[in-house]
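The structure that follows is given in the form of structure tokens.
Complex shown without one protein chain; remaining protein chains in place.
For subunit A:
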Amino acid sequence: MDLRRKLSILADAAKYDASCASSGTTRRDSLSGRGIGSTEGAICHSYAPDGRCISLLKILLTNACAFDCLYCVNRSSSNVPRARFTVAEVVDLTLDFYRRNYIEGLFLSSGIIRSPDYTMEQVVAVARTLRTEHAFRGYIHLKTIPDASPELLAEAGLYADRLSINIELPSETSLKTLAPEKDVRAIRRSMGRMRARIEEAQAEKRAPAFAPAGQSTQMIVGADGMDDRTILATSANLYGAYRLKRVYYSAFSPIPDASRLLPPEPPPLVREHRLYQADWLMRFYGFEPKEIVAEGEGNLALHMDPKLAWALRNRARFPLDVNRAEKGELLRVPGFGRTAVERIIAARRVRAVRLEDLTRLKVPLAKAMPFIVCADHRPGALLDRTDLEVRLAPKPRQLELAL
């Protein structure tokens, strides 16, 4: 099979993996050495028409897989064409693409062939060759194979900037039904091992770096019946237990050659988007997972962002005085981002903040106004109006079909 065909098959097989980031690693460059590459900033080199960034060469080593996970196009019982790269082919492709500035590095994943250790050994061999033979300084993200031996994991961490292992589904029950051979405990044990190694390396200054950009995971949304509350609780657990850098949510996408047990529907993209917003609220805005989904509800509202929905449910905590409220409170105002809040706090030390100042900070005023008081504005009865939700929730938009 020629390289073009292999690349098409093995990139196509990788397109369902949502992670793409190339951030958060140690800073390196190639100035002093014979090699190539640097890790300054995380750069998206292109965007696909699905709006997703292309930062890394994201491919599978092989899409042949011994497992039969129903949501996966590569499952053993699917009829898709199979291909397999050699280690050298992946190494050359990465270097050739990198030299032309198409990518920041490599994201390598693989179907499981022969045994977890055999597969992991091949994945590690690619990273080892790039780093040791070619002094490649770009970014490497390796997907680890569940329950591969701790020695292979340790070696992977030496070469990789980031390691990840996909939790795949938010609950063990759905994993049992849809991915009978996957063992959620094995996945968790691997995550636990990674966290322990990452922390060991951080604690010991002279220890060789181990996955300095941390670990991440992906959860598929909408392939099973799990609600957003379950999903967010799972994420909170994963962040707390394994210090993940990111949980990626991937709206289940209809796959060619799908199994009968899956929903043959378009992917729930809005839901995925709301989950990302909710995840953001947990990580950067001090929200508890429990408060994000309304009491008695399983899912996030689809027609407005979770922060606005939370504020509408908690009107008693508003209005907040922009010139007085604490940072943590201001971060809970709909429409206020982290930058805006920092700028408000810096400016109000010098003078009172007014409504038009907020416009200059690009705060969406209509959304924020009912919840705030500032030098020249009080929301009055606005906050208590029963139709406030209707006024604030954006109108549904047309689907995008044309350029």
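As a working rule, contacts are C-beta pairs under 8 Å (C-beta built on N, C-alpha and C of every residue); 3 or more make two chains touch, one makes a residue touch a chain; residues count from 1.
Please note the rule applied: contacts and distances are computed from a predicted model.
Chemist: With one chain of the assembly withheld, which option in "Protein-arginine kinase", "Type-4 uracil-DNA glycosylase", "Glutamate transport system permease protein" or "Type I-F CRISPR-associated endoribonuclease Cas6/Csy4" matches that chain's UniProt protein name?
Modeler: "Type-4 uracil-DNA glycosylase"
Chemist: Considering the complete complex, identify which of A:Glu181, A:Glu291 or A:Glu389 is in touch with the unshown chain.
Modeler: Of the listed residues, the one touching the omitted chain is A:Glu181.
Chemist: From the list A:Ile36, A:Ala154, A:Ala209 or A:Leu365, which touches the chain that is not on show?
Modeler: From the options A:Ile36, A:Ala154, A:Ala209 or A:Leu365, the contact with the absent chain belongs to A:Ile36.
Chemist: Among A:Ile255, A:Leu275, A:Leu331 or A:Leu392, which one touches the chain that has been omitted from the display?
Modeler: Touching the chain that is not displayed is residue A:Ile255.
Chemist: Touching the missing chain, which residues of subunit A?
Modeler: 3-4, 7-9, 11-12, 14-16, 29-38, 40-41, 43-54, 57-58, 64, 66-68, 75-79, 93, 96-97, 99-102, 112, 115, 135, 172, 181, 185, 188-189, 191-193, 195-196, 236-237, 239-241, 243, 251, 253-260, 262, 264-267, 269, 282-283, 289, 343, 346-347, 349-351, 353, 356-358, 360-361, 400-403
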